[in-house]
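Below is one structure, written out as structure tokens, with a few remarks after it.
Take a look at chain A:
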Amino acid sequence: MKMKSLIAAAALAALAGTAQAEVKVGMITTLSGGGAGLGLDVRDGFLLALKQSGRDDIEMIIEDDQQKPDVAVQIADRMIQAEDVDVLTGIIWSNLAMAVVPGAVAQGKFYLSPNAGPSALAGKGCHPNYFNVAWQNDNLHEAAGAYANSAGYTNSFILAPNYPAGQDALTGYKRFYEGELSGELYTKLGQTDYAAEIAQIRASGADSVFFFLPGGMGISFLKQYADSGVDIPLIGPAFSFDQGILQAVGDAALGVVNTSQWAKDLDNPTNAAFVESFAAEYGRLPSLYASQGFDTANLMISALEKADVSDVEGFRAALKAADFASTRGDFAFGPNNHPIQNIYVREVIKEGDIYTNRTIGVAIENHADAYAAECGM
Partner candidate 1 sequence: MTDTPVLELRNICKRFGAVVASNDVSLDLRPGEIHALIGPNGAGKSTLIAQIAGTLPSDAGQVMFEGRDVTGLDAVARARAGLGRTFQISSLAMEFTVLQNAVLGAVGQARTAFSLLRPVMKDRVLVAAAEAALEAVGLAEFRALRTDELSHGQRRQLEVAVALTLRPRAFLMDEPMAGLGMEGTAAMTGFLDTLRQRAPILLVEHDMDAVFRLADRISVLVYGEIVATGRPDEIRADAAVRSAYLGEATP
Partner candidate 2 sequence: MTFVLLVEQVLNGLQFGVMLFLMAAGLTLIFGVMGLINLAHGSLYMVGAFAAATVAGATGSFLLALAASLGAAALAGALVELTVIRRLYGRDHLDQVLATFALILIFSEGTRWLFGSFPLYLDIPPALSGPVALPFGIDYPRYRLALIGIGLAVAAALFLLISRTRLGIQIRAGEEDREMIAALGVDISKLYTLVFALGAALAGLAGALIGAIQSVQVGMGEPVLILAFVVIVIGGIGSIRGALVGAILVGLTDTLGRALLPVLFGLVMEPAAAMSAGASLASMAIYILMAAVLILRPRGLFGRA
């Protein structure tokens, strides 16, 4: 309902304002089913930034992709063919991004990614109209590998689901990690019971465990790991320690170290204002995804300030300049339009009754991705 009213407000505002220079933004994101939490956060972060900008010439069209690639493609087709949007954004999942982005940018639209960053779109498949405002998929895993080195770990056990993002995660970790591997495991996608894997970890003699298990998989793994009595330290990317799911993990996550390009307590004025206004607007703490949605909208607004969206060259250059105040502090685009940014190390803590993260250091400064060289742009 909130979505409806916000869109209505945006539409009304658009009608009231000058009909000139109106920008149409199509947001394709996951709003139903088990993965809806991520899409809701991206959407809410994005809409918050629009509201704060005070601009009344941006029309939002928001659609639910049900986390199905064919539905996402269908929505993209409609937004491009029937609604004639200028900018597309919103997709959460890599496989949906792979389905939508190449076709959208080939048809001359801009795509701003608030979450997914598959390697294919960072390397050979890069495109001048495709901007990733979150991270390349490997980034947080690479940072975890770098952190493991600095923490003195020399014998890691690593595991991830058996699908491309999981394979990329382990590759990313290994790219920066310099120690030995005591074990490497692929689990089933959607698996909920990790007793067998935890038993193997216990028997492996590792000094650290790196895992990438997004969504419910991570919750299950963390709870079962904590209960197993195995006390080898865990490292993971921020996805399993996000504000939305930490409350469901509870004590099991306390003290676990994770890597993220954003944290609630990052010390910059934009972030402080964002965290406060998000909580005030929606009654919950913002997540990583909300910050990405917020940054994506602000990037777009900063470019609109400089150039009309119909001026393709100008708008593209304005986006590339990334001249906006990011919640993450310094933010710039590399040659393949993917972020160059710090990746931080966070630790899970309890603030009152709420589980959240505290920044404890920087894993890699001004980190770019490994695929930029393959991009022939």
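What we mean here is this: contacts are C-beta pairs under 8 Å (C-beta built on N, C-alpha and C of every residue); 3 or more make two chains touch, one makes a residue touch a chain; residues count from 1.
The set was built so that all candidates are chains of the complex that A comes from, given by their letters.
On a predicted model such as this, the values are computed, not experimentally measured, just so you know.
Novice: Identify which of the numbered candidates 1 or 2 touches chain A in this complex.
Specialist: 2
Novice: Under the stated contact criterion, what part of chain A meets candidate 2 in this complex?
Specialist: 32-34, 36-37, 40, 162, 167, 184-190, 192-193, 195-197, 199-200, 202-203, 215-217, 219-220, 223-224, 227-229, 244-245, 247-252
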